[in-house]
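Omission of a single protein chain aside, the complex is shown with its protein chains in their original locations.
The block that comes next holds chain A.
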Amino acid sequence: MSIKITDLSHIYDRNTPNETVAIDQINLTIESGQFVGLIGHTGSGKSTLIQHLNGLLKPSEGEIVVSGYNITEGLDQTHSKKRSQRKKEARARKKKLIEVRRRVGLVFQYPEYQLFEETVEKDVAFGPLNLGLSDADAIERVKEALSLVGMDYNDYKDRSPFDLSGGQKRRVAIAGVLAMKPEVLILDEPTAGLDPKGRDEILGQIKHLHEKEGMTVIIVSHSMEDMAKISERLIVMNRGRIVLDGHPKEVFKHIDRLEEIGLAVPQISYLARALVEKGFDIDPTILTVEEATQCLAQKLNRKTKSGELC
């Protein structure tokens, strides 16, 4: 499902002394099935941007089209004179929002704090039931969603979500969004506050979802290492604008620009750059430890064989 954003601006507290421009005329197209990483400093407008994508925030200007469906149209509250007309419009608006949220699933930061039901099953079924699905269909969705995040339905369905570990809670919360079968999945800092094992598991499952279900995925993250490892495209935001956009290898070439706006590149890229500066022949666009190990091993082997160690 492609997403097309045209001239999107968002201004908080318009026409008051606190007026702040959170998003400044963004144009962006995300192709169907892409795996996009969205990075930027705190306050760069990332969160505001993603909240627009499923209708939680209304743009001040501009429009968003998700797979040919304009999600920013008809969200405005009108003031029709007739009560029946108003009611009709309100119903249409509600239907529209449900449709938008079915298409675009948004997982907030620390999603485990939104859990509220007595059992895992009921909690995950909350979304599908809001979409108007029957109980039986909703349970089907719950089974699917739980298995997508690597949890066994029979083991977990009757457990209280509050008795689970941090990583498990987060997976249940993500399943709660997946159960709505979104075409686009947006995750805001899905690995924040998890231990390395939990982090790798969550990222692995998201990657898997992307590959298996062909879902369009957008991840907001602070971790350059993670983004380098899993994303196909990186979008860097600063002060409400997009400053860099491209393949991670491309984006991470601009070390100075990134540092200027308070970001960094993966540590291994710094190592590669330092090695190149010392006259070592290595690809400076290396992004992951695995790549680096391979590359270095190759080079070193060759050199040892030819008898000269560096």
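Criterion: contacts are C-beta pairs under 8 Å (C-beta built on N, C-alpha and C of every residue); 3 or more make two chains touch, one makes a residue touch a chain; residues count from 1.
We take it that contacts and distances are computed from a predicted model.
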{"item": "Identity of the absent chain, which is to be given by its UniProt protein name, from \"Transport permease protein\", \"Beta-ketoacyl-[acyl-carrier-protein] synthase family protein\", \"NADH-quinone oxidoreductase subunit M\" or \"Energy-coupling factor transporter transmembrane protein EcfT\"", "value": "\"Energy-coupling factor transporter transmembrane protein EcfT\""}
{"item": "Candidate in contact with the missing chain, chosen from A:Gly40, A:Pro59, A:Gly176 or A:Pro248", "value": "A:Gly176"}
{"item": "Listed residues A:Gln85, A:Asn130 or A:Thr293, member touching the removed chain", "value": "A:Asn130"}
{"item": "Residue of A:His10, A:Lys46 or A:Arg101 in touch with the missing chain, whole complex considered", "value": "A:Arg101"}
{"item": "Listed residues A:Ile3, A:Ile71 or A:Leu115, member touching the removed chain", "value": "A:Leu115"}
{"item": "Where the unshown chain meets chain A, residue by residue", "value": "13, 51, 54, 56, 90, 94, 98, 101-102, 105-108, 111, 113-116, 126-127, 130-131, 162, 176-177, 180"}
